[in-house]
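In this view, the complex is presented without one of its protein chains, the others remaining in place.
Per-chain numbering from 1; labels A, B and C assigned in written order.
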Amino acid sequence: MCSVIGLFNVPEAAKYAYFGLFSLQHRGQEAAGIASSDGEKIYITKGRGLVTQVFDETKLTKLIGSSAVGHTRYSTAGEDSVLDAQPIFARYDLGQIAVVHNGNLTNAKQVRRELIKEGAIFQTFMDTENLIHLIARSHKEHLYDRIIEALQQIEGAYSLILLSRKKMFAVRDPYGFRPLSMAKLGDGWVVASETCAFDLIGAEYVRDIRPGELVVFEEGKEPRSIQVFEPTPHKCIFEYIYFARPDSNIFGKNVYKLRKAMGRELAKEYPVEADMVVPVPDSGVASAIGYSEESGIPFELGIIRNHYVGRTFIEPTQAIRDLKVKMKLNPIKNVIKGKRLVVIDDSIVRGTTSKKIVNILKDFGAKEVHMRISAPPTTGPCYYGVDTPTKEELISSRYSVEETRKYIGADTLAYLSIDGLLRSVGNDLSYCMACFDGNYPVPLKE
Amino acid sequence: MCSVIGLFNVPEAAKYAYFGLFSLQHRGQEAAGIASSDGEKIYITKGRGLVTQVFDETKLTKLIGSSAVGHTRYSTAGEDSVLDAQPIFARYDLGQIAVVHNGNLTNAKQVRRELIKEGAIFQTFMDTENLIHLIARSHKEHLYDRIIEALQQIEGAYSLILLSRKKMFAVRDPYGFRPLSMAKLGDGWVVASETCAFDLIGAEYVRDIRPGELVVFEEGKEPRSIQVFEPTPHKCIFEYIYFARPDSNIFGKNVYKLRKAMGRELAKEYPVEADMVVPVPDSGVASAIGYSEESGIPFELGIIRNHYVGRTFIEPTQAIRDLKVKMKLNPIKNVIKGKRLVVIDDSIVRGTTSKKIVNILKDFGAKEVHMRISAPPTTGPCYYGVDTPTKEELISSRYSVEETRKYIGADTLAYLSIDGLLRSVGNDLSYCMACFDGNYPVPLKE
Amino acid sequence: MCSVIGLFNVPEAAKYAYFGLFSLQHRGQEAAGIASSDGEKIYITKGRGLVTQVFDETKLTKLIGSSAVGHTRYSTAGEDSVLDAQPIFARYDLGQIAVVHNGNLTNAKQVRRELIKEGAIFQTFMDTENLIHLIARSHKEHLYDRIIEALQQIEGAYSLILLSRKKMFAVRDPYGFRPLSMAKLGDGWVVASETCAFDLIGAEYVRDIRPGELVVFEEGKEPRSIQVFEPTPHKCIFEYIYFARPDSNIFGKNVYKLRKAMGRELAKEYPVEADMVVPVPDSGVASAIGYSEESGIPFELGIIRNHYVGRTFIEPTQAIRDLKVKMKLNPIKNVIKGKRLVVIDDSIVRGTTSKKIVNILKDFGAKEVHMRISAPPTTGPCYYGVDTPTKEELISSRYSVEETRKYIGADTLAYLSIDGLLRSVGNDLSYCMACFDGNYPVPLKE
Partner (left out) sequence: MCSVIGLFNVPEAAKYAYFGLFSLQHRGQEAAGIASSDGEKIYITKGRGLVTQVFDETKLTKLIGSSAVGHTRYSTAGEDSVLDAQPIFARYDLGQIAVVHNGNLTNAKQVRRELIKEGAIFQTFMDTENLIHLIARSHKEHLYDRIIEALQQIEGAYSLILLSRKKMFAVRDPYGFRPLSMAKLGDGWVVASETCAFDLIGAEYVRDIRPGELVVFEEGKEPRSIQVFEPTPHKCIFEYIYFARPDSNIFGKNVYKLRKAMGRELAKEYPVEADMVVPVPDSGVASAIGYSEESGIPFELGIIRNHYVGRTFIEPTQAIRDLKVKMKLNPIKNVIKGKRLVVIDDSIVRGTTSKKIVNILKDFGAKEVHMRISAPPTTGPCYYGVDTPTKEELISSRYSVEETRKYIGADTLAYLSIDGLLRSVGNDLSYCMACFDGNYPVPLKE
């Protein structure tokens, strides 16, 4: 997963991009980058690490101009991920361009093969490089037309922002897999993956970019909208379940509220007699509040999430059991001891973490552990930009619910049904749920 | 504030100290250090920064031996705080010693003046150096007797762990201001500021070190307890209100539970008609749950705390209003808009942060903001180890509650009463509440 | 200026590349990089800084395989020079390729314009990217033929090494501007900019790659040589004067010896009565020894070069006169006081440093300063890979020798004549001397 942000006609745009990316950091911690334009030239800095690690005052100050695009990157398969950070910058026949991309192209390999056949060279391992080649090879006179021509050749998931020296372009694929919203900031505009970015920088949310829509930002003009593709919305429901920040509105709805609704549905579908509802923090908190409200079982923050959770740490000893999970989460012994717990989390991926959590809870004296998951079992991988493991690694692709329950050691285990999930989102059928129901709207082309 | 940990007769003691300190990191982020002993020699590493920044595998591996003491440090007044990190290590007539200390000596200046008069030199800005001088100057033959002689000369707050090459000593001042607990780990022992450290490393809590007690750890013997001073318990109630981790037991009681109790009392004392109870996370969460349960007003996690809160960041723009607070906390607009909120926090120090929070909430459309504080107004500084600002800077030392309310812009504002606070802790009178009621159990000697 | 190295059929090739680059560090301190191949895949790491800063054990260990190419880079015009480090790596229709390049293409802009017209994108600011595009766009079946086709389209200076998954190619432009030598290491081969790299890694020098020659390295075969272009040798004479290490053989001759010869010629052409010959270290040392031998005036190391010269330092005070020069060079007062000095350096570029040196020498009591330069006046820039400043900045393009003498404050000033320089190199006419005589063998195309 990744995040993108774009600013147009905003003085010191790169600094706003920096703060926006700070609030989007949860969508990608591996690498970060910003490109800016002063109308004459594009400036760029990118690197490995958190936004606060890649940038300092000096570096930001060099990114001059009143437009900018930024990116945080989740993971990279490449060898030397400095090369695989975004924005991708290139000089081509119309000048200079910088591109940021959230999503995965399903025909990336195929397009790359064809481009390579025509003599293109690829210097990174990112799908996005395809797009720039397609734009550069188009024979249209205007960037605008070239972008459209290029979009017609790519398939899959993309929320894209393109920056030229004088313009900015924001696009969403026809399915609208990944979110992309638009806001006003002073006389200028902001486009970002999640609305929490607008809150931090004080921008006023206007609307979402629509599936299949291209918005063009140009100086002295209002943003121009082109519906490039007929929309066939399949918005990623997993953004609500886990990925997005609870304080963001995604696809027009608030994440926290939907999570609570999922918790409520879960309580209706899988009630249980218990003493308290305990979330696995932080992803389980909102649905646990919902479950508690619906069931009347008191909500307790019975597991504490360490403030200093980082991405890397020493493991100098095998002697401490379940060390990694314990460094992140610690149950409150005094609260859970002798109690029957409903434990709420958003998903079970491989099952190993859930197994350890149940184990620690039991060690600390929990009488019963009733695990409730606020989503259906994850049975398939995502081809649209979420880094789920392979099908083989997903416990629910191999194990029944009962087998999973045994494996993780819970007294009972239940998942929200697909219908329950749909009810939570207002019975709106415009969502992708492929990793839960196997209905992949776009096939992956090898 | 600081944290201390000590391990005795535990193989790879320094590694356990490392993980213990990781879980005590919230008690001090400025500096960290560990000293270990293999029975022949004391080894030490300390430095500025978080525990995970100061140590790496190589450094930990050099800290050999089966006993160790560790420390995290909150803030330093000194110039070059490398010098002001703990443990303090010294060679003296009985050999080598390393000391870690949580608390503040109230007669530190006086003792230092006298020691200096006798020719002592002070190389750091830490109170703790006094103690080592007193031990070194004692004419007693045994370290044990010297420690007692030294303790008789110092006043104030101290939870101390001393490591010699072959023994370890843990002491708490007669008031028991700061916590210090003891646990079993395999054949060995652990002493730590909070019990959450035991949870992480898998140690079994045994009991608290008592106010005025000295416990001696020696190989091949059971820990030996000496009641050096008649206990006159004045345990810091602020540990419950704010400082300690909710998953710790402090002074024998669970922090989370007591915070909930404070929230309940607050609801009884200062009810209000409202749509939801919203904590200022994380310190306000437990008391908000208590307030919600007591009042029946639904609990909502209406403000989100950013996962990437760090200690330093760029401030390249004045243009973003309330930037610092917003980088840490973001209200969920959709949840609070048009709503009457009871907002719960643990304390108001200078008032500036609360003012900004109320401001943002109103900006985001909150209809009413009823601020409720789960502690009495902080009217005085702490002399016993908590870094509250000077009396002048404390808003409650200058402003009435009504004046404070106006300043922060809330619709109503109320603090838990001293009686309410006492009720929350079971009407136990053995607590220090000096920063709330002005009854300082030990005077500060200049 | 830059350096290149390539290894073929050498176990742990990347490690040898690392040490080779260490000995070539003087040819470029800005960035360094190594790419290796294990026959299946190309691995790459590059970054800003010295070779020892960019690489550590972990990074080297990941560069597996028995072939490798490496590069050190002098300066970068680009914004974010991480992107402008070499090797350049690309995937294209024949697979993967990594390229390192020393030199400057004189038709780079023109070729780039054409490539861009055909739809190519440029992600770096390096000439070398041209070459990869040309190779990728060629319709020949074999990489070998494509390289030749590509070479036919580029002009200027290039000593290149190309690494594919299974082969390595080394080429020198028809003029042979930049050096490139070849050596045997065990069963494998090494190609490098200077022979000092062979000395360090223990390789046996075989011969120079010839101007216009392409050498192909393939497993199980002897290196194959193709004379792609008729050679018209114009080897850079400035390599002898300043750039190369004195312990290297360049274009078949030893640098130290030729420098001494220049010093001798200088003594013949511009003798002067003096007490001692003093080099500006280190570039002036060898020619000073030659001048001393020829003139009979004793050689004294009267100026000491600081061992800790670095590329960046604090300049916190204006108060210290000539600080930058003094941090690098310090005359021995006791040695030079009251003495008539012949001071030898390799060149005067802008004149500012020489002015400061003369100034300090006079300050320290030198009676007379006779500046002797072991090369003719630098009157023009280099288009072939040496980073001389623009014509305007070159003092000798604007000032006569006498004017320069006055500017730098020397008592006399003389430069080696062009004839003298030619005599030093054995009256061999196969050298480029364009920056001295204006006869540019290849024009720069804008």
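In the analysis below, a contact is a pair of C-beta atoms (placed from the backbone, for glycine too) under 8 Å apart; a residue touches a chain by one contact, two chains touch by 3 or more.
These numbers were taken from a predicted model, which means no experiment stands behind them.
Novice: Let's see if you follow the contact definition: name the visible chains touching the chain that is missing.
Specialist: When the full complex is considered, the omitted chain touches B, C.
Novice: Among C:N9, C:N330, C:N359 or C:T388, exactly one should touch the missing chain; which is it?
Specialist: The missing chain is touched by C:N330.
Novice: Looking at the whole complex, which of C:Y43, C:F177, C:Y256 or C:Y383 touches the chain that is not displayed?
Specialist: With C:Y43, C:F177, C:Y256 or C:Y383 as choices, the missing chain is touched by C:Y256.
Novice: In the complete complex, which positions of subunit B touch the hidden chain?
Specialist: 43-47, 62, 79-80, 82-83, 88-93, 116-117, 119-124, 132-133, 136-138
Novice: Contact with the hidden chain only, please: which subunit C residues?
Specialist: Listed in rising order, the touching residues are 12, 15-16, 18-19, 22-23, 25-26, 50, 52, 55-57, 60-61, 196, 199-202, 245-247, 249, 254, 256-257, 282, 285-286, 289, 293, 298-301, 304, 306-310, 313-314, 316-317, 319-321, 323, 326-327, 330-335, 364.
To be clear about the criterion, only the chains that are shown with their structure count from here on.
Novice: Treating touching as the only link between chains, describe the layout with one word: line, ring, star, complete or other.
Specialist: Line.
Novice: Compare the two sides of the subunit A and subunit C interface and say whether they are made mostly of the same residue numbers, over half shared, or of different ones.
Specialist: Answer same: the two copies use largely identical residue numbers here.
Novice: Please compute the C-alpha centroid of subunit B, do the same for subunit C, then give the distance between them in whole Å.
Specialist: Spacing between the chain centres: roughly 60 Å.
Novice: Measure off the straight-line distance from the CA centroid of subunit A to the CA centroid of subunit C, and report it in whole Å.
Specialist: Using C-alpha averages as centres, the distance is 48 Å.
Novice: Return the residues of subunit C touching two or more other chains; collapse runs of consecutive numbers into ranges.
Specialist: Residue numbers touching two or more other chains: none in subunit C.
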